[in-house]
Structures are given as C-alpha cells and as structure tokens.
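The structure under discussion is supplied below as structure tokens; questions concerning it will follow.
Partial complex: the chains shown occupy the same locations as in the complete assembly.
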Amino acid sequence: MEVSREQQAIREFADARDWGRFHTPKNLAMALAGEAGELLALFQWLTPEQSSEIMDTESADHVRDELADVFIYALRLSDVLDVDLGAAVASKLKKNASRYTVHDSFGNAEKR
Amino acid sequence: MEVSREQQAIREFADARDWGRFHTPKNLAMALAGEAGELLALFQWLTPEQSSEIMDTESADHVRDELADVFIYALRLSDVLDVDLGAAVASKLKKNASRYTVHDSFGNAEKR
C-alpha cells in the first residue's frame, strides 16, 4: 500500500460528497478515536490467547473493517493537516530508539 | 510511505527488545486506542477554526508525533494479525461508496 495514493482516493471520496466542512482536524481526530474504540471493543472480553486467534473466527471481517476505518481516518487527517506521514513515522521511530534502548528495554515495555 | 517496509522496521524494533509477548492483538488494540486518545486531547479545547491552524502553533510537533504513534501501532497490529492493509482499505472504501452514495450523502456526513 502506498500512502499518498490512498490519501488521494480518500480525498476524492470526501470531495465528491462535499464533506470538506465536516472534515476539520478536530472532527477527524474524533472520528479516528471513535473507530479505534470500535476496534478495541472487538477484543475487550478475549483472553490474550483468544485475541491471537481472532482472524480464525467470525470476527475476522469485522477486524479488517475496523482496522481499515482507523487507517482511512488517520490518512485523511494527515492529508488535511498536510503532515508528511513517512517523515513523521521515521522521526518517531528514531525518538523511540533512543528512548527505549535495547539495553534498558529488553523484555520490558514500560512506557518512558 | 510504503506500508510493508515500515511494518518490517517496526517488527525489527520490537524483536530487538523481545517485545513479542507484550504485542498480543488485544494489547496492541489498547495501545492504538490510547494513542488515538492522546491525539484527541490535543484538539479538545480548540474551536473548529483553531484546529485547522494547529500546524502553525507550537503543538505541531506534538501532533506529528501522536499521528505517527497511531500509525505505528496500527501498522504493527495489522502485521501481527497478518491483515493485508491495502486490500482491507480498498474493500472498506468500496463498501463506503455503496453505503454513502453521492446522491444520499452529498453535504451530509450522517453515519449509516
């Protein structure tokens, strides 16, 4: 998947429906969090082990759809804010590498 | 940004720290929702107009970092679940196109 091509498809989808005025960054951040909440709900009563096998259950399509919704809103929000996602992800991974060194964080996911 | 390349970088980051056992789908869905919540908080007291100008304020780096965190966990979760993101997004956009026809949804973002 190439991010900029998807962003263009999503932009055209929104433009065709005149959704620009709904798609403020504030509203898109809300929609993104709402979809992340729907994804979360699919896992809420599962044991860790059950969660690892969710794609072998009848929830699989639902998971794919909710993951796609999260991506779609995150791509749209980045586009509206004119954030270069590739650069943002690269920069954050670099920060994470110095914040969570292999030495300090081996086997330990504690937030720093 | 090419999604599969980022996923590989994130996987190597996690593997180097032996984080596999923390990265169950359930836990990653939680981390994703948590990051979506942090992104949301940056917008919570802004007017719609202020939200459109957030990248011209001192919150800009924070927004880029939180968006990156959302992406990183969404990419990681898709990788762990072995979901083909490109296919999932394409399939969801197709569903949306028939659910939200231009005819019914022009100027109207109501959820269906």
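Letters A and B name the chains as they come in the text, with residue numbers starting at 1 for each one.
Following the convention adopted for this analysis, a residue touches a chain if its C-beta (ideal position, glycine included) is under 8 Å from a C-beta of that chain, and two chains touch if they have at least 3 such contacts.
All figures in this text were calculated on a predicted structure; none of them were measured in a lab.
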One sequence, 2 chains in place; the complete complex in the file has a copy number of 4
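Keep in mind that, in the parts below, only the chains that are shown with their structure count from here on.
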Roughly how many whole angstrom separate the Cα centroids of chain A and chain B?
2
For chain A, which residues count as touching chain B in their complex?
1-4, 6, 9-10, 13, 16-19, 22, 24-27, 29-30, 32-33, 36-37, 39-40, 42-43, 46, 48, 51-52, 54-55, 63-65, 67-72, 74, 77-78, 81-83, 85-86, 88-89, 91-93, 95-97, 100, 102, 105-109
